[in-house]
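As you look at this complex, bear in mind that one protein chain is not there, while each of the others sits in place.
Letters are used for the chains, namely A and B, taken in the order the chains are written, and counting of residues starts over at 1 for each.
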Amino acid sequence: MAQRKPHKWGMIVDIDKCTGCQACVVACQAENNVQLNTEDRFHERRPIEWIHIQRYWEVPEEYRSRPEDAPFQDIKARFLPVLCQHCENAPCEPVCPVYATYHNDQGLNVQVYNRCVGTRYCANNCPYQVRFFNYWEPVWPDRMRNQLNPDVTVRSRGIMEKCSFCIQRLRRGERQVEAAEGGELNDRALAEGNFAPACVQACPTGSLIFGDYTDPDGQLSQYVAVDEDTNEKVLKDDRAYQLLKNIGTEPNVIYLKKIDPRRTGEGGHG
Amino acid sequence: MQEGRALADRQINRDLLHTIFTHPKWQWGLIAFFGIIVLGAMCAAGYMFNRGLGVSGLNRPVMWGFFITNFVFWIGISHAGVMLSAILRLSKAEWRRPATRAAEVLTVFSLMTAMLMPLIHAGRPWRVFYWVFPFDWARGVYPNVRSALIWDPSAVFTYLTSSTLFVYIALLPDLAVIRDRSTGIRRQIYSVLALGWRGNPRQWKLQIIAGVLLSALILPVFVSVHSIVSFDFSMAIAVKSWHSTIFPPYFVIGAVHSGVAAVVIVMAVMRWLYGWQEYIRPEHFDALGRLLVVVATGWFFFFVLEFFFGLYSLEADEIAVKDFLSAQAPWSWWFITFVGTTYFIPVGMWLFKGVRRNPGLMIIACISVNIGMWLERFLIIVPGLAQKQVMNFTYFTYAPSVVEVVIVIGTFALVCMLMLLFAKVFPLIPLYDIKEGEIARDEIQIGRRKVPAVLREE
Partner (left out) sequence: MARHPHEAAERTGPPEVHLSDREVMQDLAEKYDAACPKFWLAVAVAGGLFALGVLAFVIRALDVGLSDSSRNEYGYYAAAFAFLIVTATTAPLAAIAFRWTKNHWRRPFSRAAELFSLVGILAVLAFIPMLIVLPGIDLNGDGVLELGKDRRTIWFSAPIGAPIWWDMAGLIGVVVCGLALLWVSARPDMAQIAQVSNGLRARVMGRLACGWQGTVRDWNVQKGQMAILGAFYFMLLVWVHTLISLDFALSLIPGWRDSIFAAHHVLTGIQASAGLLIVVLFLMKKVGGYDRYIGVDPFWSFAKVLLGVTLLWGYFWFSEFMTFWYGRDETEQTVIKLLMVESYRTAFLLNLFFSFFIPFVLLLWNGVRKSVLGPTVAGASVIIGAFFMMVRLYVPAFNIKDVGAESIAEFEAAHGGTAAQLLPVLPGPLDVLMVVGMMAGAAFIFLLGTRLIPIMSAWEMKEGLMYVLYRPFMKGKYLVLGKPE
């Protein structure tokens, strides 16, 4: 096998483009054999959503202290897709007693289902709350059995799972590119969209962008660069931010702020 | 005046060994009663293994609940043994003598019980071996030494090993006494266990050296065990109310508080059950009561600091947890109960000498402490998780399921049953220690008054 190019996978989430349609959630559910979130699961508060859309209602500044008085047309729905942030400095990793979760050399926080014994310590120590525990053995109705993705393990009960950045697609893409070109994996292949994670592929507005930070010509390069010396990410876009940056987890998922038409004066229905 | 009358060696043997050589029916009845509860808990655990952790009340923000609370609680109880035996042995406190064995045995049994908890709370309990034992059981990967959950079993097993040795070494002279008084197969078993104890000066010297050495070596282990348990929480930055620098000493002093209280309960119960009024006297409860006042007050100082620093931070998440805990029903009721039962009720009682010298009232105060300390752990673990922080989109609280409650009750029955079984085969009050105390007992005449005194080798 040819020497692989080093990668640093990451994702950009453009909040401005997100409509909260939940297509990513459904795509993820189907791609990764995530168990069915039935009504019962929601009542038990044990749904599993590797990516989920958090919805917030935003009122104008002057109504912060008494949101119930805000005129309805000024109340804005805000959507925040949250998935595993694949932190460079992940709090979930050191606490796992059996090394079921660790950081790989491509910047991914990976979960080894076979090793997991289900202490759930990682979930406690995840500030983003994106680790999920299989409380029950997953079951699918017979008619959905054939829908399961053969590339992805069906997780048994008693273990943790979480977003993998669709690592099975990355691996398949690597194999395809290597077979076709006999060479390295590159972002040109990525640009063709043949191995983006399912959520990225499904997003109708293109608010999710997946790519390689280290590729200077890649899709992420206009938002973020990697400092040669410190190997840290430098955010180039002034809309860019990271969730809970202050606790120093160094997430690999970068968010782009909502553009508020009222503040920027770009018009809109305000 | 010296309390209690002088006892002859022969009478000490007779009084303290009657649990072994007589077989009243109520003993087996009690053991069977606790055994049935334990069996019920085992069935509940089996059901949980079969169906998965879904049968518990745990959910997404609250990943740890009753089991971990119970784990911390029993680890806490186990701190009594060393606290009483080792520290009081090193500081040569005379009143420790009748309390040591029961405390040490309680340590061993509560540690065993405690260690069950994280194992059955794991998602796949049949695969925990490569977690619990630091060895590459599977795929040549050693456990992750950075994880506080690896420090836990290592510390607990070290503590279990050393406290078992501690019990055994203190048991040797007594085993020989039983051996000399029993016949048949029992004699053979006790002979093996007594390791050829003849009671010659060399053996005594070795036994004393081993006891003192173990006392000194076990102390760091004792402190480290509960510190490491507290690290499970304080190392986690994602749960704001857990990440507090005071946790290790706060947990240790809380453990000593609940553990010593548990020893008082055990002592009062065995005094009544086996008729050992001559050995466990009001003065012992008095001394333990005073010790508990000090420990409780130290604990309270730490509790105040811990609570207060949640507010000091001015951080919204942190204040939200404290608000949730202390001002929102139903948690606020649990909170008030916890503070009252852990500190104000028992310490209020212990301030009176009459209470301290009354075994019945001491039991009530100490049960109150243990209710409070169980709640303390629960109120540290669950509200912190339920009100985690900003990204915790689905806030939810937690209520235990029947399975969890049955298992928790089962652990209490298990410890009771094991204690009773132990008392059936070994003396729960160290014979040799009491005899030594009888030799050391002395009086000094000052004017017309007699002052109790002790003889001391230096």
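By our rule, a residue touches a chain if its C-beta (ideal position, glycine included) is under 8 Å from a C-beta of that chain, and two chains touch if they have at least 3 such contacts.
Given the structure is predicted, the values throughout are model-derived calculations rather than measurements.
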Original post:
Can you list the shown chains that the hidden chain touches?
Top reply: A, B
Original post:
Thinking of the whole complex, not just what is shown, which of B:Leu305, B:Met391, B:Val405 or B:Val425 touches the missing chain?
Top reply: B:Leu305
Original post:
Which is it among B:Phe247, B:Tyr274 or B:Trp331 that touches the chain not included here?
Top reply: B:Phe247
Subject >> Option touching the unshown chain, where B:Gln27, B:Ser313 or B:Thr337 are the choices >> reply: B:Ser313
**OP:** May I ask which residue of B:Val269, B:Val405, B:Leu421 or B:Ala453 touches the chain that does not appear here?
**Re:** B:Ala453
**OP:** Based on the whole complex, identify which of B:Thr69, B:Ser234, B:Asn370 or B:Gln387 touches the chain you can't see.
**Re:** B:Ser234
Subject >> On subunit B, residues whose C-beta touches the chain left out of the figure >> reply: 2, 6, 94, 220, 223, 227, 231, 234-235, 237, 243-249, 301-302, 305-306, 308-309, 311-316, 441-446, 451-458
**OP:** Touching the hidden chain in the full complex, which residues of subunit A are there? Just list them.
**Re:** 89, 91, 94, 246-248
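Here is the rule we use: only the chains that are shown with their structure count from here on.
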Original post:
Taking each chain's centre as its mean C-alpha position, how far apart are subunit A and subunit B in Å?
Top reply: 45
**OP:** Could you pull out which subunit A residues touch subunit B in their complex?
**Re:** 44-47, 52, 54, 82, 91, 94-99, 115-121, 123-129, 132-137, 156-160, 243-244, 247
**OP:** Can you check the complex and tell me which residues of subunit B touch subunit A?
**Re:** 51-54, 56, 58-61, 63-64, 118, 121-125, 127-128, 130-131, 138-139, 141, 143-144, 146-150, 232, 235-239, 385, 388-394, 396
